[in-house]
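All protein chains of the complex are present and in place, except for one that has been dropped.
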Amino acid sequence: MYIVVSIAILITMVLALVRALMGPSVYDRVLAVNVFGTKTVLLLSVIAFLYGRPDFLDLALAYALVNMVGVLAVLEYFQNRVRKKSETQDD
Amino acid sequence: MIDIILDILSWILLLLGGACVLIGGIGGLRLPNFYARIHAASLTDSMGNILIFSGIMLQAGLSLATLKLFAIMVFLLLTGPTATYALANAALLSGLKPDVGSASDEPQENKLK
Partner (left out) sequence: MIFIFAVFLLSLLVITAIAIVRAKNLFVAVMLTSIFSLLMAANFFILDAADVALTEAAVGAGITTVIFLCALSLTDDREKPREGSRWVAFCTVGVLALLIIYATFDKPRLGDPDAPVHQHVAPWYLEKTPEYIDIPNVVTAILGSFRGYDTLGEVFVVFAACIGVLFILSVKPTKKTNQVIKKESGLRHHLIPQVVGRLLIPFIVLFGLYVQFHGEYGPGGGFQAGAIIATGVILYALLEGESSALRAIPRSVLLGMVVGGALLYGGVGVACILMGGAFLDYSVLATDPVVGQQLGILFIEAGVGMAVCGALLSIYHAFAARESFS
């Protein structure tokens, strides 16, 4: 039963990767990275149970916590760019 | 007896969760513009999380693993929408305009571009 779910998650990861490679704007790619991250957490949890090793769940927990920091850093980056552009235009 | 019920329930939850995740992936490819794709990605993400983790938790019984799975589910439910908000905000801040689309009632010249 876990095998079916992991195949579904793997297919979604491939679709997200296609969107990351294909996306016309950079935001599409960041969205694809975010989707890829959460699917990785799901895949790690399901495979940990498939293997019968529930003590590997620490990895999924670590990654679930760390995933958000990357996307917030992207928001900060864009905000900085907009602010810098408005500052150089004000001069 | 109770094992069979738990197994069937887990099967159903896991299959539904897998279907949700797949639909999200397909939606991410086929929807026309960025803001529509965010909808597909984040909604199906949260629902798929809940279904898949509930399915696995039913199989794990009462143990430390269930607690960890619950914690992972809660953190994913908290951080997923936040990341979506941050992304949509970043896109709007940098000037990506939402496309109203051709399904509106206005004549074509008034369409926002």
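As written, the chain order gives the labels A and B, with residue 1 at the start of each chain.
Everything below uses one rule, namely that contacts are C-beta pairs under 8 Å (C-beta built on N, C-alpha and C of every residue); 3 or more make two chains touch, one makes a residue touch a chain.
Worth saying up front: this structure is predicted, and the values here are computed from it rather than measured.
Asks: Name every residue on chain B in touch with the hidden partner chain.
Replies: 75, 78-79, 81-82, 85-86, 89
Asks: List the chain A residues touching the unshown chain?
Replies: On the chain A side, contact with the omitted chain comes from 3, 6, 10, 13-14, 17, 20-21, 26, 29-30, 32-33, 36-37, 40, 43-44, 47, 51, 55-56, 58-59, 61-63, 65-70, 72-77, 79-81, 83.
Convention: only the chains that are shown with their structure count from here on.
Asks: Between chain A and chain B, tell me the centre distance in angstrom, where each centre is the average of that chain's C-alpha atoms.
Replies: It comes to 12 Å between the two C-alpha centres.
Asks: In the complex formed with chain A, which residues of chain B make contact?
Replies: Checking each residue of chain B against chain A gives 10-11, 14-15, 17-19, 21-22, 24-26, 28-29, 34, 37-38, 41, 45, 48-49, 52-53, 55-56, 59-60, 63-65, 68-69, 71-72, 75-76, 79-80, 82-84, 86-87, 89-91, 93-94, 96.
Asks: Can you name the residues of chain A that touch chain B in the complex?
Replies: Chain A residues touching chain B: 1-2, 4-5, 8-9, 11-16, 18-19, 25, 27-28, 30-32, 34-35, 38-39, 41-42, 45-46, 49, 54-55, 57-58, 60-61, 64-65, 67-68, 71-72, 74-75, 78-79, 81-82.
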